[in-house]
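Here it is, the structure, as structure tokens.
Note that one protein chain is taken out, while the other chains of the complex remain in position.
For reference, chains read A, B and C in written order, and residue numbers begin at 1 within each chain.
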């Protein structure tokens, strides 16, 4: 057991830290469009220095980083408060899926423009009727010669209005059992048959979109992993989503907790600071512990994956626990604020509202508990 | 809306209070046997003064008290710390079931000895294999002429070693669906075929027993409510259990909380009293509120039952909420004790351990939530 | 002993429910919250005034209905259920404080207009750097005796821009009435957590005010009635969110079943019932105590605000989880309820502050 970085890992971290120090582009400009272009340009900078797609194999333009190095990458980027690479879904999900399941031609065609942010990717999995029950999706694709004609509706699609490619799962065989008969397509977003409608959230922002597909066209060659084989390909995408995001999440929580402790110290209540209040103090300490547990579980999970090729039991818990912690943290922020909590006087109101989705997005807590109960503990399936 | 007692209710309370003042038999003697005889004699005293079976109709020797008066009765008896009547299951469950479903002959035979505590009753419903799923019980009764021959095992039977009569539910038709084919018997405990084995609990005490029945005999005339009709009769018994106990429970919680507040004031920690500690104080206040909510819900439920004949939605919640409150209360007692919690230095250790059963006995919290979800909220059944 | 509404109270409840259901449909709620500057229309206020609600807690001597706090919470629960954006509660708060003035001549001057709905008030309590206490203020009047002036800033004042007068709390429990349009008075809209209740920052600069003479007991009771009304609103909010969640759980299919068949959904729904009914019981009790048992009303009101505040939040948060993604969209109505519930938890002393009062009053 050794929780210090190896010399090689330390070198990786130092190189990255130094590079980030030197190249940090400063604060993101106001406005959605300006922000988007800023992040696209940042990704180009990353790419040129070899810091885009660190987990990708070197042969496909990545850095071939170990899992620990990927974790370090996520921690450092978050700690430096560097902007997110704009093509987050392409880098974290689309690229790895094409690498795992795509043909050599597809790898040549799609990977480089993901890294360079020339082509932005989005994800078309969820539908209004199929939330947790993803395999029940209804978007239909029919083959017409060398093309597929797709009709249906997708939801929770980030970056849709900027995206060139959509990872689209559609039903190609309506008669097959629900987990079969699905096919994974790369759909060109640049066609009139694809309509994008922003979907505002309870925060007031529109982070997501709805996609309306009315006989959209996809060449047969854009299938990834074979016709009717969409379910396992989609699972690859989702596993990459959870694995890659976990590290950023735990570090974000630690940063947020630091800010909350600062808020507690600077908020005056009844003559003292909120941080001196025994109950606030106890809740902050509990959050501190839980955020550490989150971090430690994540590292333990990494070690397990590196040794055994698959995540250990603690690997299934991060997303769920993170949602619990982040919700408790943002609720405490309002309690600290006192009557000021009635006002949207700082960013905490947004964070508090945004956190309500944490236990829903990327797998609801209920579904994650099902998965732990069934796959880790071996309890019988209900359905 | 009027939360004060009516003149009639006040008269009832004052009469009872005065009587209890005068006749309170003092503290229960040590030892199980001595305690039992003490409580039996106390019930005789109650009965002679017309204070046993207050909820029973006057024609069967009861007092015909209104629901509110019953509630007052339970509150006053608990508040006076008067001993429990010894024949609690006969009074609260057996008698009312015989009144509701028994024949006139049965009423004449069984009711008076219940009130006078000459014949003690016990309950043989639960079995090791059928806990929450009561209707799956396996104890089998076969008819041989005018007798039924019963073989099987029962568990969680209080008072079994003192009881003359057992309310026994057994399967008389193995081919019928599980809720049918059950019959409700009154079984004479005074036969060799009935073996009683005390069952120690995690507290170390043996409050309950196991019953082993090896071809026990029951006359056909001892069926209550008809052959094959045991399920609805048993439900009557269980409904009386929950309704009657609810009032005693909420008042017990209030008394226990008062004692806990006293313990907090008298426990010194880090130079002050535990009651001055902000976190202990907050938890005590929350328990105070919840115990009041329990009391208020109970009264609201009574009013609903008196007006509409059936309990309102809040009536289903008392047992469940009581378990939550009592468990939280006894856990807090240990937290207040500090290192002394390691020792069994006072009664709180017993109470703390005993409280673990609160969410299991008389309907698990999980089953109660199912009932609320299905019957009150109308959500679909899972099973 | 009768823990149920009287026939008259039921009639008020029914009228309120029907009136609000007809006038404040979800589209209208949304329109008022997002588009209407003051969050309500004059016509809507007029309709409310015609029902006599502004005079509900105003004594008959001052032209009101002279009803009790039980009647107030009956209406207030319905307002929460409908989530009707209206300055009613702000106005009631002002009326309660004026009524607490008893023989006070300022009160006598303002109350008849309040009773008819012609003169609308609100209450300004929190100093800009206030703590959790709902009544603590450092504001000390200047000016000469008998002609006080106020200088300072109050935050989170509901419906201030639509009020004809503002009851302002000051140091040592003193209260003052300031008229809209008084010199030095500036009212600025602030963005609020809850978009269905307009909040303003109110700054006073040597603003002339009239002091209300309030006996401490009467002042205390006014605030307790106000927090109990707020608790009742949270009960209504929780009730509605619970109904939305259970309806959705019956309809929404996942894995071949309505999601309400899964205990991961049905048990949280049962918990919603537990908390909503508990909040209703303790709120009704507090209201009754304010009307009939002044000795216990302090404790009862603190319990109601604390328990109902938490319940409103927990129920709406759980309802959002039951709804999943759709509940997180702005186009679904649920978030309005969630935001109101959370705001109510914090307004006029948060749950923890009221628990501390419970501890004091219950002799912990």
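Remarks
Everything that follows uses one rule, which is that a contact is a pair of C-beta atoms (placed from the backbone, for glycine too) under 8 Å apart; a residue touches a chain by one contact, two chains touch by 3 or more.
Bear in mind the structure is a predicted one, so any value in this text is a computation, not a measurement.
For the options A:135, A:149, A:206 or A:261, the residue in contact with the chain missing from this view is A:261. Of the options B:156, B:185, B:247 or B:288, the residue whose C-beta touches the omitted chain is B:156.
Here one chain is not drawn; of C:246, C:263, C:283 or C:321, the residue touching it is C:263.
Considering A:36, A:212, A:288 or A:350, the position touching the chain not shown turns out to be A:288 (whole complex). Screening B:153, B:326 or B:359 for touch with the missing chain picks out B:359. Residues of subunit A in contact with the chain left out of this view: 1-6, 9, 68, 261, 264, 275, 281-282, 284-286, 288-290, 292-293, 296-297, 299-300, 302-304, 307, 313-314, 317, 320-321, 366, 368-370, 372-374, 376-382. Touching residues on subunit B toward the chain that is not drawn are 126, 128-133, 136, 155-156, 199-202, 204, 268-271, 279, 334-335, 337-345, 349, 352-353, 356-357, 359-361, 364-366, 369-370, 382-383.
In the full complex, subunit C touches the hidden chain at residues 262-264, 267.
In the analysis below, only the chains that are shown with their structure count from here on.
The pair with more inter-chain C-beta contacts, choosing from B-C and A-C, is B-C.
Subunit A and subunit B have Cα centroids separated by 53 Å.
In subunit B, the residues that touch at least two other chains are 282, 382. Among the residues of subunit C, those in touch with two or more other chains are 257, 262, 265, 352.
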